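Only one protein chain is missing; all other protein chains are in place.
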Amino acid sequence: MAEGDFEIPWSPYIYRESNRYYASVVGVVDVKNGTFTVIPLKGSKYWPRVGDTVLGMVEEIELYGWTVDIRAPYPAYLPASSLLNRPVTAGEDLRRYLDVGDYIVAKVEVFDRTTNPILAVRGSDTGKVTDGTVVSISPSKASRLIGRNRSLLNTLVSMTGCHLMVYPNGMIHMRCPSSAQEEAIKGAISLIEIEQESHISDLTEKVRRFIASKLGEANVSSSAEA
Amino acid sequence: MSVTSDRLQTIVSNVKKASILKALERGVRLDNRKPDEYRPLSITLGYAKKADGSALVKLGDTMVLAGTKLEMDEPFPDTPNQGNLMVNVELLPLAYETFEPGPPDENAIELARVVDRSLRDSKAVDLSKLVIIPGKKVWSLWVDVYVLDFAGNVMDASTIAAVAAIYNTKLPKVEVNGEEVKVLTERTDVTPLAYPVVTLTAAKIGNFVVIDPNLEEESIADAKLSISYTPDMRIVGIQKSLGGAMKLEEIPQIEEVTRKAASRLFSELKNTFGIA
Partner (left out) sequence: MLAAQQRPRLIDERGLRTDGRRPDELRPIRIELGVLKNADGSAIFEMGNTKVIAAVYGPKEMHPRHMALPDRTVLRVRYHMTPFSTDERKNPAPSRREIELSKVIREALESAILTELFPRATIDVFMEVLQADAGTRLVSLMAASMALADAGIPMRDLIAGVAVGKADGVLVLDLNEAEDMWGGADMPIAMMPSLNKVVLFQLNGTMTPEELRQALELAKKGIAEIYQLEKKAIKEKFVEVS
């Protein structure tokens, strides 16, 4: 992929042998500002990054917190004190706040080689998910949706009038005005998932045509953003 | 299922690792051997008195006892003029602190199959010599190799032990009356071994290659390459093991070193132990 001596942030998708750099996964090489990174094209696992906000599902209730599935190779842990903003009282029933099967949006606070990811609920963009619908795509597709080129994401939002939150771990939370729009956007997301296409512009066009056919041109919302 | 395991649980300290590498830079090993030298070898033939043939082999601290047993059998339908050879290797719980009792694991099976292939593919064991009545009665030669002390390179030691035990085996005298075979107590002086076979294992440690790795060297090695030879220097088996990779060009280089060591080992087997 490259030869020489570069200062690049560590990535599981690039490895180095003497002065040569190799991609370790099937992906797209993104070159900018004299540095480069690899965006993976395949893979259903999310590699946790400290600072990411992710959406996960509660798997287990522990003594002082919850085990959350964030679609990573390791299960994440959310301390109850983080959600409740106070220490936990002994014998408290944590199910009142978050039960198995609930969705929670949280920040990845800690993650290194010695520990599983630890989550924190901090800020208005985190917390329990109480409405709308959650679907999933592969994390690699999700990062491309929320990457530099937002045209695809904007098309989904503007054509359906749905409120859409795409998380880097491949989870998507949507709130749509009606079921017709929700079906249309779910279909479009399936299309994006199967699509081998690496050119976003072609994919955007395909999605545009799909949603138009589903909703009928007349019913497509104008770009009023909720 | 094969599972990555740390079954040896030998943690060679980083300091030790560094000193092994430093020594190799100067062309020596921590036990004062040169990179192409194998450890002191001792062979005691006939060690297990009830076996048909046996040998106790010590290669450095590694100790292996092999015994043979002959059984009269019918030949396999597709090889009516051949006897049978079966090789089994066991890594006894005696041999290492973390070895557990149980059926042979993948390491023991790999050892057995590599030794078997060396003996079979080289025709070092002449299966046609094991025929009593063609198509009806043959000898089955069971070779059981028991590793008693696991101290590095049990592969080469096991091959030597198997070869020596077979060399030590003399076929019993038989009386054939039509279809009846009577096995007598006297022995012939016929051994099933046509000629010896040796296996030389090279371990790759960083950029260095050492022959006959001891336990520490084996624990830090990236990869091992075991090559088997006949006395006329035909290659009769190769097995790469351990989870590291080696450059393609390194293979012929390593083969040169193993071949020279094999030549020395054959001389020692012949001159010191009479095995030829």
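A few notes on this one:
Letters A and B mark the chains in the order given here, with residues in each chain numbered from 1 onward.
Everything below uses one rule, namely that contacts are C-beta pairs under 8 Å (C-beta built on N, C-alpha and C of every residue); 3 or more make two chains touch, one makes a residue touch a chain.
Please read these numbers as outputs of a predicted model, since none were measured by experiment.
In the complete assembly, the contact with the undisplayed chain comes from B:I235, out of B:L148, B:I220 or B:I235.
Per the touch definition above, the residue from B:P40, B:P80 or B:P134 contacting the chain not shown is B:P80. From the options B:G27, B:G102, B:G178 or B:P252, the residue with contact to the chain not on display is B:P252. Touching residues on chain A toward the chain that is not drawn are 12-13, 15, 17, 22, 24-26, 40-45, 73-75, 113-114, 116, 140, 196. For chain B, the residues touching the absent chain in the complete assembly are 1-6, 77-80, 106-107, 109-110, 112-113, 117, 121-122, 223, 225, 230, 233-249, 251-252, 255, 259.
Rule of thumb we're sticking to: only the chains that are shown with their structure count from here on.
Each chain gets a centre from the mean of its Cα atoms; for chain A and chain B, those two points are 55 Å apart.
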